[in-house]
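Right, I'll just put the structure down here and ask away after.
The complex appears here minus one protein chain, its other protein chains still in place.
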Amino acid sequence: MSESILDAKNVTMNFGGLRALNDVSMTIRQGEIVALIGPNGAGKTTFFNCVTGVYPPSAGTISITPPGKSPEVINNLLPHVVTEKGLARTFQNIRLFQNMTVLENVMIGRHARLKAGILGAILRDGSTREEEQKVIHDSYEILKKIELEKYVNELAKNLPYGAQRLLEIARALATEPFLLLLDEPAAGMNPKETGHLDDLIVRIRDTEKVSIFLIEHDMSLVMRVSERIYVVDYGQLIAEGTPAEIKRNPVVIKAYLGEEVNA
Amino acid sequence: MDLNYLLQLFISGMTRGSIYALIALGYTMVYGIVQLINFAHGEIYMIGAFTALIVATVLNMTGMPGIAVFAIAMVVAVVYSAAYGFTMEKIAYKPLRNAPRLSALISAIGMSYFLQNYVLLAQTSDFVSFPRLIPKFRFLEGLGGMLSSTQVIIFLVTAVVMVLLTLLIKFTKIGKAMRATAQDKTMALLVGININQVIAVTFVIGSAMAAVGGVLISSHVGQINFYIGFIAGIKAFVAAVLGGIGSIPGAVLGSFVLGLTESFGTGYISSDYEDVFAFIILVLILIFRPSGLLGKSQKEKI
Partner (left out) sequence: MNKLIPELKKSFVTALWFAFLTFPILVIKVNTVRNSILWRWGNLAAVFVLTMALSYVWRRLLEKRARGERLFDLSGLVPAKLRGIELKSVFAQKKNSRAALAVLLALAVLFPFVAGMYQTNIVTTALMYVILGLGLNIVIGLGGLLQLGYAAFYAVGAYTYGILNTRFGLSFWIALPLGAVLATIFGIILGFPVLRLKGDYLAIVTLGFAEICRIVLENWNDFSSGPSGISQIDRPPFFGIKLSVPQSAIYLYLITLALVVVTVFIVRRLENSRLGRAWEAMREDAVASEAMGVNLTIAKLSAFALGAFWAGMVGVLFAAKTTFINPASFTLMESVLILCIIVLGGMGSTAGVIVGALVIILLPEYLRAFTQYRMLLYGSILVLMMVFRPGGIIRKVRKSYVFKADGQVEGAGHE
């Protein structure tokens, strides 16, 4: 068993009187593809938000162990610092930089990995120029991996919906994460696109050496790609297990009763 | 400490506050529904004052009693300001419903320039004196000039307007539609609310209230020019933001806080810095409560 890279212990998140997460603990290990599922409003996105620094959790600790490094607590870090440490995410409601080109969107993902400051920008010395050339090149390579290169100069807002979702993934990959958090990557995709996404997720894990943690409502996708599944309901962790175990788990079935299960 | 002086400052602060409230309500209602800073709102107030001035001067020649002239001038001013507000929305804002916020803001600034210069060209660039229409009330004489009859009218009218507005928003169909639209536009559309109508009505009501404020303050101060709307507009906007823009009680609270701050500030510190007090209190409040006194802190859902 490989070592854990993300450790969330007893995470609780309150919004005013609403407890969106209640004492939730989860672990992701190096190289895994793990899914987080649960009915609408269960607190899945909130969990991602806590992990990525959008909200500091009300209680509990979240720590990471980047491959080859020592563990550290990331509870109160700002989102951009969390990104620098190697976590990257996509958003459930697509949040691209709409009026920038596809390439520029990916280039911004490189931000944390570049160095140039104000002076470098103005003087445009040798190293800055080199860095700029490299970021264009690297970003294009990432687009090729996600097969978006034909849109390179398009404005993000003009992309078809499915392509926008993929661009979110490309942009997140550009930050060089060791753990990629995908929030409903298949939402709004047609079955063909979803099928394609399956392959992509597995391929990213294999070639980019990133672990993947994904929230998804499309159960067939979840069952096909994930190795482990966490289930939350009303802010509580109600089950954990392999896809086969989760499918048979009576508590999970009950939580989903009335919701359509595509499994 | 001179208690009389303090009381006087309090009354003058409440007077200012009432006028700011009448204008600020228009800002806040429009903002609540279309998220637009209607920069030209102050101009509507100015147009109300000018219309009243014109009507009052014409009627004065017929020898009508002052208070009747005042009432008629007020009604005409309200009708006209409402009509201007309605028209302005149709021309300068409606075509920009789906445009970036900044476009609508610039359009509003353009509208403000236009209306100022329209009045300047059609009337005059000088200050004109506003006729004294409100008679001296006998019963105030005992107070030693602490409270003028105009101030009494200002408090009365403001109170009546606030009550009417509350009733309208709480109990009428259009009021409910306005609240629904302010909360969630898409949802309101889905349940069959006519958004265009709601927006138009909001502009009309806001403009009408601004006109009331314009006529009241003009009879208090005694003179007007084409530029009065600008400063009043900025102040009222500050009041609306202070209270939490989009919140109706907030606008009223913010207006009184602002009016009193200004009045006590000028009275006890220095009248040179009259306008600074408004902004200092604004900056302080927003830094410590970024969404205003009564505004809900809206954490964006991600």
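A and B are the chain letters, set down in written order, and residue numbers restart from 1 in every chain.
As a working rule, a residue touches a chain if its C-beta (ideal position, glycine included) is under 8 Å from a C-beta of that chain, and two chains touch if they have at least 3 such contacts.
As the structure is a prediction and not an experimental result, all values here were calculated from the model.
Asker: Shown chains touched by the missing chain?
Answerer: The undisplayed chain, in the complete complex, is in contact with A, B.
Asker: For the chain that's not shown, point to the residue among B:199, B:228, B:245 or B:260 touching it.
Answerer: B:245
Asker: For the chain left off this view, which of A:103, A:148 or A:197 is in contact with it?
Answerer: Among A:103, A:148 or A:197, only A:103 touches the chain that is not shown.
Asker: Can you name the residues of chain B that touch the chain not displayed here?
Answerer: 31, 35, 37, 47, 50-51, 53-55, 57-58, 60-61, 76, 80, 83-84, 87, 91-92, 95-96, 99-107, 109-119, 121-123, 128-131, 234, 237-238, 241, 245, 270, 272-273, 275-276, 278-280, 282-283, 286-287, 290-291, 300, 302
Asker: I need the residue numbers on chain A that touch the omitted chain, in ascending order.
Answerer: 52, 54, 78-80, 83-84, 88-89, 91, 95-101, 103-104, 107-109, 111-114, 116-118, 120-122, 124, 128, 131-133, 135-137, 140-141, 144, 149, 152-153, 155, 171-172, 174-175
Heads up, the rule we're going with is that only the chains that are shown with their structure count from here on.
Asker: Once you find the CA centre of chain A and the CA centre of chain B, what distance in Å lies between them?
Answerer: Roughly 48 Å separates the two chain centres.
Asker: For the complex, give me every residue of chain B touching chain A.
Answerer: 299, 302
Asker: What residues of chain A sit close enough to touch chain B in their complex?
Answerer: For this pair, the touching residues of chain A are 15, 45, 49, 54, 91, 93.
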